[in-house]
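Here's a slice of the assembly, chains where they normally sit.
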Amino acid sequence: MKALVKVTLKNGVLDPQGKAIHQALGSLGFDGIDQVRQGKLIEIDLNENDEAKAHAQVEKMCEKLLANMVIENYSIELEAS
Amino acid sequence: MKAAVIVFPGSNCDRDVAVSLKDAMGCDADMVWHGDAEIPKTDLIVLPGGFSYGDYLRCGAMAAQSPIMKDVVTKANSGVPVLGICNGFQLLTEAGLLPGAMLRNANLKYLCKDVHLRVERNDTIFSRHYTQGDVIKIPIAHHDGNFFADAKTLAQLEDRNLIAFRYCDSGGKITDEANPNGSANNIAGIYNENGTILGLMPHPERLADIQLGGVDGKTMFSSLVETLH
Amino acid sequence: MTTDSPMAEGITPEIIAEHGLNPREYAAVCDSLGGRAPSYTELGVFSVMWSEHCSYKSSRVWLAKLPTTGPQVICGPGENAGIVDIGDGQAAVFKMESHNHPSYIEPYQGAATGVGGIMRDVFTMGARPIANMNALRFGSPEHPKTRHLVSGVVSGIGGYGNCIGVPTVGGEVNFDKSYDGNILVNAMCVGLVDVDKIFYAAASGVGNPVVYVGSKTGRDGIHGATMASAEFDDDSEEKRPTVQVGDPFTEKLLLEACLELMAGDAIIGIQDMGAAGLTSSGVEMADKGGVGVELNLDLVPCREEEMTAYEMLLSESQERMLMVLTPGREDEAQKIFEKWGLDFSVIGVTTDTGHFVTRHKGEIKTDIPLDTLANNAPKYNRLYTIAAAPAKITLEEAPAPNSLKHTLLKLMGSADLCSRRWVWEQYDHMVMGDTVGRPGGDAAVVRIHGTDKSLAITTDVTPRYVAADAIEGGKQAVAETWRNLSATGATPLAITDCMNFGNPERSEIMGQFAGAIRGMAEACEALSYPVVSGNVSLYNETNGQAILPTPAIGGIGLIKDTEMRASAAIGAEGDTLLLIGPERGHLGQSLYQRDIIGTAKGAPPPVDLEEERKNGTFVRELIAAGDVSHVHDCSDGGLWVAVAEMALAANIGADISLGNQDLPAHAILFGEDQARYILSVDKAKSLEILEDARENGIEIRELGFAHGDSLHVEGGDEVKLADLRKAHESWLPDYMNTV
């Protein structure tokens, strides 16, 4: 299967990158933007074909490595590959 | 000779390169704010090292959109020499003045250290005081200096002799061990077709003073001054 | 907890306790408010102002014992950073600060914001930061969290400093299991200012605008109390992370904007918002200027919605400053900050009430007499017992090793002595183009831009010595920095300190603190080397397990002529090596004893301050005269380790003799006697120096000579430099590469 992990900053955590992108878009003339937040996208090609098992596995990866649970949240999407 | 150093928010080697330029030229460079529309008449444009816009999003990406960059591109296209050092090199690729792109260093770490470079050409305004094949010592200091270009672009760079410097060992051999960041073909710096634009990751301004441990970088500035004065 | 003091509606004894105030302190709060109960917001303000961190309540009585004056001192402790004169109308501004706990919770951001905070302390005084240092202590290498913490802290320090463009030129890294649950991240910054352009925090005058600049305020780092009652906490979202995220790009802009405004004279007082943010900066500025202050919190730039007064006052969002301006200069200032893309807001005014008044949405949220917040904060004379100094060990307690050669290889490749290259290569240590003495030497040397002068900078402490004998260990820490500076040729000027200890409510911990201060004071006095700034970090313990007492010392010294300095490498093949200082073979608390025998015991090496002064002055004068340019001091690991470090730095070997002593070889080679330097000089010069030293009553001997590609000791053992280098360079990268 293929797992798509989205890692995003928790609410309230300052996002300097998002802030800078927001400003840069503004000075490029893109108005009407309220907020920009930047996160990570991690694509994992797994051998596992059982969805439940794959999910459990990727969840563990997130907790252990992919996300920094002190400041980040994650979400997992799975698709057959 | 006159030189202009463009200062972006987050540039931090602007003063350093101005010092080297002054040593070589005998006069101050113009420090030009990124928000200006035009660069005063100059013989050389320098895009300095640093973290323009914090290196957020991609190194050099936001700086490439700065108002001053229009004039940089215009002047570069009309033949005014441009030197992009480190963040300046990243910016040149983002602005499309040089091909390729810079990825995160292969070991994912920021690296600040002296490296050896092999001088691939000495027939440009930047390099005429070097000897071709010379091994010189210049520091690197970057997180994203892993030069990437697709196979076709890389072949063009090689075929047209547009490689300026390559990472090498102290004996001049181009090896994987001597490649500090994973750059394709050990590329540390490249020229445009006409040899008027140079982008390189190492910082020549950092070893242009014997008290700092070497003067190999100074040679680049003296080459420029001799040619452009 | 019970209390007879009045309590506002909704406040419970638990809430008061969660704010870190004991019943007596709470009663004092009510007293200072004329007998009324503090509001919830006021409780928050007292909580942070009377915290250990802001009030130094356990340490103030002891810190007062440190010598803080001298002809070179322009500004001692009490301001954002200390300032010493370096001649020609210039001054060095410096301070060290801890960010221990945040770095344990989130190593990258904790360390990064530590660096950001200390830099603001320095540029808030008008100085441009020119160098950063970092003193780090981690738990045992075997501890499962250590690697992750090392990796995060180092990249966080680099991530912030590299981006700002201030070189990180040195520091320390040690490992010990006592730091397993409490790592230490102490960051130091040194800045340069013109003496007539120094800015202070005092907000003098009445009716002057109080201005907020920098980043917006969020709910970062509000530890405060979790309110039990829903009235105070109406949105019950996910528990908010208290971690502060650093934004070095914004700090760089803030730095440039502040310095641009400081070039003129619009600023009356300026203070960064560090710990306790708006509260402590507002209170401190007003208190120092002897005025009151009134803030309208409606005008605070916020990045989150619905922030309460409590949150705004206690937020520790980074990259912010508070200034008091000369009336009428607001527009000029605003233009500068807006050019740099920063927030600028006039949020208040200085008053003659002597009170800290804040309003929010039409309500008065705090109205507190300033003197109680700042000066009348609790001050404790905590119980302390200074442990008796242990006896000197006997030689049987540190028997000879099977092989001297293997001992050297093992020490040089050990966690505490191996090369820190893996660390400093991740720091931009060359930006600004003035790092003439890069990391790896005794002290970093940074040129004063555009002059012949340089500053030498170092940080040191040997916690195991302090643990064994706090007084002697305190002395040693100061003396080692003094020696490291002297070894480069610098005249030591002054120190900053970062006092990292366990729980001060335990008398033995307070005894470590008291003892260390005594030793430090004695050394500072004897070496004319005052303390001009510092920081205290207490309660570094987990489950009753305290860290080793760690009074980290950051020293700076002045080199008048950059050409006249020394590096810690052997000079040239054939050079004579001279050893200055005593050879008593002191192995108690040595790395030899700890890492080779297995337990460190007994008294640490005694520090003879008179001898330190004499030897250091002698060495410094040789360097200044141009007679010597290769010097290294002996510290951790002893004589042979110092020789090995000099040899590796030059890639030239050395043959050394054991001298004519009754001591066993291993005591000579690995003993950690103090006040010692190794000089590498050409042979002709060496005779002069030997004579000169003897005339001056300096203990000196010819140690050996530089030769070949190996280290060789009289009587047999030989170690190839290549093997030594491998052991020395590989430990840290190997350790960090294994998961």
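Order as written gives the chain letters A, B and C; numbering starts at 1 within each chain.
In this text, contacts are C-beta pairs under 8 Å (C-beta built on N, C-alpha and C of every residue); 3 or more make two chains touch, one makes a residue touch a chain.
Not measured: the values here are computed from a predicted model.
Undergrad: What is the chain count formula for the full complex in this file, using the labels shown?
TA: A x2, B x1, C x1
As a convention for this text, only the chains that are shown with their structure count from here on.
Undergrad: Taking each chain's centre as the mean position of its Cα atoms, how many Å separate chain A from chain C?
TA: 36
Undergrad: Taking each chain's centre as its mean C-alpha position, how far apart are chain A and chain B in Å?
TA: 34
Undergrad: In chain B, what residues contact two or more other chains?
TA: 53-54, 56
Undergrad: Give the residues of chain A touching no fewer than two other chains, as numbers and ranges.
TA: 16, 20, in rising order.
Undergrad: Quick one: which bits of chain C touch chain B in the complex? Just the residue numbers, please.
TA: Counting only chain C, the residues touching chain B are 155, 158-159, 162-165, 247-250, 252-253, 340-341, 424-436, 438, 447, 562-563.
Undergrad: Enumerate the contact residues on chain C facing chain A in the complex.
TA: Per the touch definition, chain C meets chain A at residues 105-106, 109, 215, 218-220, 237-238, 240-241, 243-250, 303-304, 317-318, 341.
Undergrad: State the interface residues of chain A toward chain B in the complex, per the touch definition above.
TA: Interface residues on the chain A side: 16-17, 20-21, 24, 27-28, 38.
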